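First up is the structure itself, then whatever we jot down about it.
Apart from one protein chain that is not included, each protein chain of the complex appears where it belongs.
Chain nomenclature is as follows: A, B and C, assigned in order of appearance, with residue numbering initiated at 1 for each chain independently.
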Amino acid sequence: MVPRYSRPAMTALWTPEARFRIWFEIEAHATEALADLGVVPKSAADALWRWWDTNPAIDVAAIDAIEAVTKHDVIAFLTWVAEQVGDEARFMHQGMTSSDVLDTCLAVQLARASDILLADLDALLAVLERRAREHKMTPTIGRSHGIHAEPVTFGLKLAEAHAEFARCRTRLEHARADIATCAISGAVGTFANIDPRVEEHVAAKLGLSVEPVSTQVIPRDRHAMFFATLGVIASSIERLATEVRHLQRTEVLEAEEYFSPGQKGSSAMPHKRNPVLTENLTGLARMVRGYVTPALENVALWHERDISHSSVERYIGPDATITLDFALARLTGVIDKLLVYPERMQKNLDRMGGLVHSQRVLLALTQAGVSREDAYRLVQRNAMRVWESDGALSLLELLKADEEVTAALTPEQIEAKFDLGYHLKHVDTIFARVFGAA
Amino acid sequence: MVPRYSRPAMTALWTPEARFRIWFEIEAHATEALADLGVVPKSAADALWRWWDTNPAIDVAAIDAIEAVTKHDVIAFLTWVAEQVGDEARFMHQGMTSSDVLDTCLAVQLARASDILLADLDALLAVLERRAREHKMTPTIGRSHGIHAEPVTFGLKLAEAHAEFARCRTRLEHARADIATCAISGAVGTFANIDPRVEEHVAAKLGLSVEPVSTQVIPRDRHAMFFATLGVIASSIERLATEVRHLQRTEVLEAEEYFSPGQKGSSAMPHKRNPVLTENLTGLARMVRGYVTPALENVALWHERDISHSSVERYIGPDATITLDFALARLTGVIDKLLVYPERMQKNLDRMGGLVHSQRVLLALTQAGVSREDAYRLVQRNAMRVWESDGALSLLELLKADEEVTAALTPEQIEAKFDLGYHLKHVDTIFARVFGAA
Amino acid sequence: MVPRYSRPAMTALWTPEARFRIWFEIEAHATEALADLGVVPKSAADALWRWWDTNPAIDVAAIDAIEAVTKHDVIAFLTWVAEQVGDEARFMHQGMTSSDVLDTCLAVQLARASDILLADLDALLAVLERRAREHKMTPTIGRSHGIHAEPVTFGLKLAEAHAEFARCRTRLEHARADIATCAISGAVGTFANIDPRVEEHVAAKLGLSVEPVSTQVIPRDRHAMFFATLGVIASSIERLATEVRHLQRTEVLEAEEYFSPGQKGSSAMPHKRNPVLTENLTGLARMVRGYVTPALENVALWHERDISHSSVERYIGPDATITLDFALARLTGVIDKLLVYPERMQKNLDRMGGLVHSQRVLLALTQAGVSREDAYRLVQRNAMRVWESDGALSLLELLKADEEVTAALTPEQIEAKFDLGYHLKHVDTIFARVFGAA
Partner (left out) sequence: MVPRYSRPAMTALWTPEARFRIWFEIEAHATEALADLGVVPKSAADALWRWWDTNPAIDVAAIDAIEAVTKHDVIAFLTWVAEQVGDEARFMHQGMTSSDVLDTCLAVQLARASDILLADLDALLAVLERRAREHKMTPTIGRSHGIHAEPVTFGLKLAEAHAEFARCRTRLEHARADIATCAISGAVGTFANIDPRVEEHVAAKLGLSVEPVSTQVIPRDRHAMFFATLGVIASSIERLATEVRHLQRTEVLEAEEYFSPGQKGSSAMPHKRNPVLTENLTGLARMVRGYVTPALENVALWHERDISHSSVERYIGPDATITLDFALARLTGVIDKLLVYPERMQKNLDRMGGLVHSQRVLLALTQAGVSREDAYRLVQRNAMRVWESDGALSLLELLKADEEVTAALTPEQIEAKFDLGYHLKHVDTIFARVFGAA
């Protein structure tokens, strides 16, 4: 975890204190269920919850001190709780194994992390929709291979991003469902020492599903799918970040990351406004993607479990969720405040002297009876002149001055082919698909 | 693609002929829609389908020869089709861009590949259920960290695998839905030159969804999610393969990959029956996982598209699906015919001289009034002797001969704690969760 | 292996025939050594080499047919050779294990693949040096964050690439040395059935080192390092490819992939010359990188070997080397014929109206006694006007017209700060470092 790429709410999920709180809830709910089943006295569960109602602070240092002796984190925690609650606490954890607590806790943490990430996505989607609607009809050149192709609108670019992150949201919901399971099934998952109804009770209380069949642990294909999904979301972040970086290039400059009016660029060079936020997002995306493979390698644990997954999860549990949370929030901020320059978009659109319309003229000529070969030759010879002038000449003007062209098409007919509206006529259709009916 | 790790049906999906057939379907359906919209003559679509009804062979070499001249695969294909169909074919592809055909074709291929993989998973699930039920009550030692823990059944191990692959099936359904979209939207996705209703028609005919908003291409987050999902499934394959490899170790030998009675092991050593199929599966899982990261890196295409994704997909499209198909089928065969040795499982269970029951005796002693410290000491001193004898001594017999123990528990009470049934009492519950009510 | 991304020499290395030829050499050299040691008759080795001297064709189909019966590739090969050579051939392979042949063969293949790749790098380095010297003093704007910074030369960009690929060459030499080892040590590497001198003899004949200690196999950390190195080289390819893609953008257009004079871009749009080769290289780099992780996962084989690495190597052995060979050759071609536009570079350099020189003016003002705050304000107010004019105004002219500025600096002094030569004065130093003394 790198502090500068962390936000408080997500980070708080992964503190020792947060973990201990979840452990307590699991143990207390389990004790409750055991009491209902008559395995332990009802007073035991009551004592736990009574203490909890006092909203006690968790003394992490004290628990750590006990662990230094017992060499066992769950036992240390139980010992400390017993010291606080008193004798009744000895009924806690009966028939359970440490992994029941650890894995169910991880499920709670990842589910809560998912909720934060889902909210992050919602915020991003809202911003994308707002800016997309704002620039729904702002024309800009569409580029394939980095080369000018045909016009689109800036709103369409953002609508594409919206659709992509909406898909990411759905995927994250699936991933959340995949990891939000509860296992309270004992040493090798057979419920030998604990009734399955305890698991059901704890699951219900914590908003988790019951793990249908566990070993000592919750199977790690669930977590692999979860982290793989985060890797996909990170890649979508990289895509939008890359778009912004391209748009901010000196030669393009159709949009820029926000800078405050008083803010200095680099010393004396006012043009030196760098897309550092989106470059940063590109790097963060690499990290979140980098956590996918360790998560996949964690699946093939030996027999009923080995503990190789544990160290991996100590890294990627916090690191992947905290980094992605930060990245989504940063991206939302970038889009929210993105400086968009429609005039420059228009200027770039025009810089090829109207070459983006050459195809339509070609088609019009053939429809007017010119052979395809001739039509191509006519358009090409004018287009080449525009091209060689680096956009100083205008294709429209050249065509209107070309007698072979005007033999087939009137100036008005030629001009009609230089109509941006032609390219934008289905923007409404697409927006309706993405955002629903206006 | 490595031929020895390929099966015909999946491989056939990725041949040039299969691709050209899908291209034709896309073009013909599109022409049909264009005819309905009055853009092209109805006779054009009719001519295409009439030719198609003759079930014509696709002359791949002829198309390649044209491509060698035109340097453009889709134009080469269209030219060849026109040669076959005649003049009416010139109305094909009107307003479309190559990517419309290529990307929609890939969607069809991946959707069909998904269908094969889903069928593979169904076959695997059926075999897992059959073998799980067969060994539902076959006791075997559960192991954590590779060390004997407490008893489970072999059926439970297979039930766990069943639940895992059932999850994989659900994930693959999600992934299939993610990539099964159709884009017929022109050069930069604006429908400038083609009506969106063409896309809707083609999508419906091919069983695809409509891509809500495309650029020149279908966005690659969809494919990233698809290949990431294959990577998760591969990891689950690795897990079950690793289990078999462990079980077949000389010292464990609780199960073996099938070998025919007449089959020689290695020359004179009859014990040399190697788990080569599951070792192979372990390697194949690495490959399918290895394709995840390139797919994730494909997401961030520049602007409305660059073509860097294309070469990646030429590799991983076939390689990931063909390899996973092969691996699933191989795994199904391994489980189907797996030689299971219940006697050896029992022997391994017993080899620790009953130490797996020590915890229950400890609990019984404390419940009989012995202090926890004394109880631990009593069990421990007998357990240590069994341990040091490497299982030659029996914990049960030692305990029954220990006067301090028998002062608290009768021999019958001690014996009762050595009951395997205690560990297996919830197998039914778990099976009902996994396979539904019997 | 994707045929369109393959070149003949590298592909030939990985054919069954090539493999069988290497197998023969290993077996014949080993038989020779065994004969020298008196283990087998000298006539046995002679018979093998006599047959080999006839330059016999390898009948792959015949060997495959035998393998279909024996289920063992090395035995099938030996059987076929025996059929050709006659009775003396029965002395082949004595005391050896299949892995001795397979792993030593892989070492030969990877060493030969390395030689091809080293030659590829040499060709690339030669082209880079030629083009670097050609454009040693061609000024172009240096960009950080995609934003104009200060001038460099195009030759410097290529010198950087040269230095990077020279490092790659050194790394590949290390990687080659790492995998070029010979193991002829028997079933578990103990030389129980074969004298270590056989290994030494075969190693010397094949130009390999002796594996100091093998298990059944050559340890896979060697191969991991090899493929990791290919992944690094691929990443360097991606870097240079990305540079070209950026330079070819419509708005930048400082360089372009070669197109022949008669070659059409896309239909009527003459500007539509796409950097498809370097985009393709970007994708190929992803693939070669994708093979790194499976190679790393291959290291931890169980005990004296398991066969999980084998399937991985059947993919990545050919795929990584063939793809990288193709990519290096393609990159060499791109650089060799790259169209470089110095005028456009100059135009882009100038497009910020001289803002790139603003820092030097600032410094000159302070050195002339203006306070740093005032100097900043003076430069800034003129720079902002240039910036807002999108380069239409000239910073030099504005400064010369600013009385507060001219109070401190003469027009000549100001002009001196707009000297490109200032930025290029150490190009020679750098070239000498990279290419050696001129």
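Operating definition for what follows: contacts are C-beta pairs under 8 Å (C-beta built on N, C-alpha and C of every residue); 3 or more make two chains touch, one makes a residue touch a chain.
What you see is a predicted model, and the numbers here were worked out from it, not measured in a lab.
Student: Which listed residue, C:V213, C:L339 or C:A401, touches the chain dropped from view?
Tutor: That would be C:V213, which touches the missing chain.
Student: Out of B:V69, B:I147 or B:L339, which touches the unshown chain?
Tutor: B:I147
Student: With respect to the chain omitted from the figure, which of A:T153, A:S236, A:N298 or A:Q380 is a touching residue?
Tutor: A:N298
Student: Of the residues C:I75, C:V232, C:A329 or C:A416, which one touches the chain left out of the display?
Tutor: Residue touching the absent chain, from the options given: C:V232.
Student: Taking the full complex into account, what residues of chain C touch the chain not shown?
Tutor: Output for chain C: 142-146, 149-152, 156, 159-160, 163-164, 167-168, 171, 174, 178, 186-192, 196, 210, 212-216, 219, 221-222, 224-225, 228-229, 231-232, 234-236, 238-239, 241-243, 246, 282, 285, 289, 292-293, 296-297, 299-307, 422-427, 429-430, 433-434.
Student: In terms of residues, what is the contact footprint of the unshown chain on chain A?
Tutor: 1-2, 4-5, 245, 274, 276, 279-280, 282-284, 286-287, 289-291, 293-294, 297-298, 302, 306-312, 314-316, 319
Student: Over the whole complex, note the residues of chain B touching the chain we left out.
Tutor: Where chain B meets the chain not shown: residues 141, 143-149, 245-246, 248-252, 267-276, 279, 293, 297, 344, 348, 351-352, 355-356, 358-359, 361-362, 376, 379-380, 383-384, 387, 390.
One rule holds for everything that comes next: only the chains that are shown with their structure count from here on.
Student: List the centre-to-centre spacing of chain B and chain C in whole Å, with centres computed as mean CA coordinates.
Tutor: It comes to 34 Å between the two C-alpha centres.
Student: At what distance in angstrom does the C-alpha mean of chain B lie from that of chain A?
Tutor: 26
Student: By residue number and range, which residues of chain B touch two or more other chains?
Tutor: 282, 289, 293, 297, 302, 306-307
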